[in-house]
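Yeah, one chain of the complex is gone here, protein chain that is, but the others are all in their spots.
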Amino acid sequence: MTETGPLLTVRNLNITFPSPKGDVQAVKNVSFSLGKEKVGIVGESGSGKSVTGRSILRLLPPYAKISAAEISFQGRDLLAYSEKEMRQIRGNEISMVMQDPKYSLNPVRTIGEQISEAYIVHSKVSKTVAREQTLKMLTAVRIRNPEQVYRLYPHQVSGGMGQRIMIAMMLIPDPSLLIADEPTSALDVTVQLQVLAILDDLVSQRGMGLVFISHDLELVASFCDRVIIMYGGRIMEMIDADQLYKSTHPYTRGLLNCLPRIDGKNRRLATLKRDEAWLDADFSAPLAE
Amino acid sequence: MIDKMTTPVTLKQWLLTDTPDSAFQAASGRAYLGTLEFLKNRLAVIGLIIIAALVLIAVFAPQIAPFDPILTNLSQRLQPFSAEHIFGTDEVGRDIFSRVIWGSRLTLYVIGLVAIIAAPVGIVVGTVAGYFGGFIDTVLMRITDIFLAFPKLILALAFVAALGPGIENAIIAIAITSWPPYARIARGETITIRNSDFVRAIQLQGAGPIRIIIRHIMPLCLSSLIVRVTLDMAGIIITAAGLGFLGLGAQPPSPEWGAMTSSGRAYILDHWWLITMPGMAIFVVSLAFNLLGDGLREVLDPKSDN
Partner (left out) sequence: MLNVSKLNITFGHGAEANHALKDVSFSVKRGESFGLVGESGSGKSTVLNCISGLLHHWSGSIEIDGETVGKKRDLAFYRKVQLVFQDPYGSLHPRHTIDRALKEPLAIHGFSDANQRVEKVLTEVDLGPQFRFRYPHQLSGGQRQRVAVARALILEPEIILLDEPTSALDVSIQAEVLNLLQDIRKERNLTYVMVSHDLAVVSYMCERCAVMSQGAIVEMISTEQLQTGELKEDYTRQLFIASKGYDRAAIDQFQDF
């Protein structure tokens, strides 16, 4: 961890959603912390991983009931922040990249305009400076012809480029923490890895923390430094990425075993036998200091 | 083999079960949930009650109306509200209350026939145009455009000129100008639906276009159409009343509400009840259809279908 303590600390996070059949607990007792590293949160659908990520930035709908002992960022208590203060943090100090750039980019404005505008809003610089920074950022995400792309509309670029543009946009304000919610799931596998390489470089160059939310266990294991595995709203295991394949946790093992392998000779895929007991047991490891 | 539970199941449990045993049970369950959802909207329920009352009043008009709606009684003309004449009397002494009651039959006649004619025509034209696309779509949509171009009142005038005034001709005129929007709605929905995987799936099982349109596409269009038709009812009532007002619809001495407001115009200053009572009836029924339509939209809107 850094000398000044962890970048982000979440303790005892609980999130409940009301529903016609009674309250549904989407996240139960989740605790973790993260420094200047890449931490992956992996889970299947319904595991609560996306909800957890969004709750850090308070991006959940108003009817969601969130309670936590602590959500602190660089030592600051985010739970006590007003909405106005949260707006200062969002996109500025903590940024978020989501799955499909189609839904995050404004279709009727050029790419360059959108990125510049994001920059002006947060740093209050002139249009010229904003444009320069935008072009620099587009180059940083390995877009070869930034001036040309500046003038394009979102529908004119491919998925991979759109996602790189999203990353550019989210990193312009130089945040300390980036939350990425399935940022590459909609992309082809080669493009996916290229985008992740860019993200990797930027995160290490800038000394940022990255929360990488995904359903792809193998990808997270190879990309991140640490992995948090969630199921049913709870953390099943927190483990170093290079130790993942040796995990002895029943759920993790179950997930690993049911993955088909390119080089696998298994005749039949193992299937996951869900154990109700997992939902009650407390697997959360103590917070890293 | 698991034995069927012999414990008695309440009706509610039967409807809400997650594991229905028959198509009928499944459909009933869906209807029940839809009804519950609808009942949550109080305004829509009020609308429904008013319309139900309208139907009952129309059915039992002979029993409810105290006076003959057509018989004149010149000694009683232009009487204000009284115990005997709740809504007063008109310029030839007829009881306005009875005329409003009997007029409900004409109102239902008009909206019923218009709905029965316009909605099926609209949905058939729309789904066929949307499903086949290409030349058929172009031809059908241009025909739709032609009918859409006619303003209802002008067309009614044309019909009257050709066929003479009367409520049937008014109904035909309204129906002919009402179906194009339904065709457009149906076509729009069909175009969205026809590329769905489930339509492709049934095509890949050998289903022909008729089966697909009738059993797969039309049911999905029905929701929007029901909402649209219900909301249109209000407009149709007012249009029919307008035609009546112009003397193009129901002819005297028919107690049609629009015609009643027309003849009441001359007496509006001193005997305002002649025009107000039928006018209120038109207003209340139109409003009821609007409320019902809004309520139905919330229940039937496919976007909020889980």
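Note that the chains take the letters A and B in the order they are written out, and that residue 1 is the start of every chain.
Note that contacts are C-beta pairs under 8 Å (C-beta built on N, C-alpha and C of every residue); 3 or more make two chains touch, one makes a residue touch a chain.
All values derive from a computational prediction rather than experimental measurement.
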| query | Per the definition of touch given earlier, which of B:N73, B:Q203 or B:T276 contacts the omitted chain? | reply | B:Q203
| note | The one residue from A:D23, A:E85, A:D188 or A:D275 touching the chain left out of view is A:D188
| message | Please output the residues of chain A touching the missing chain, sorted low to high. | response | 44-45, 159, 188-194, 196-197, 200, 215, 217-219, 221-223, 254-255, 258-266, 268-272, 274
| So that we can see where the missing chain sits, which residues of chain B does it touch? | 18-23, 25-26, 30, 196-198, 200-207, 211, 215-216, 219-220, 302, 305-306
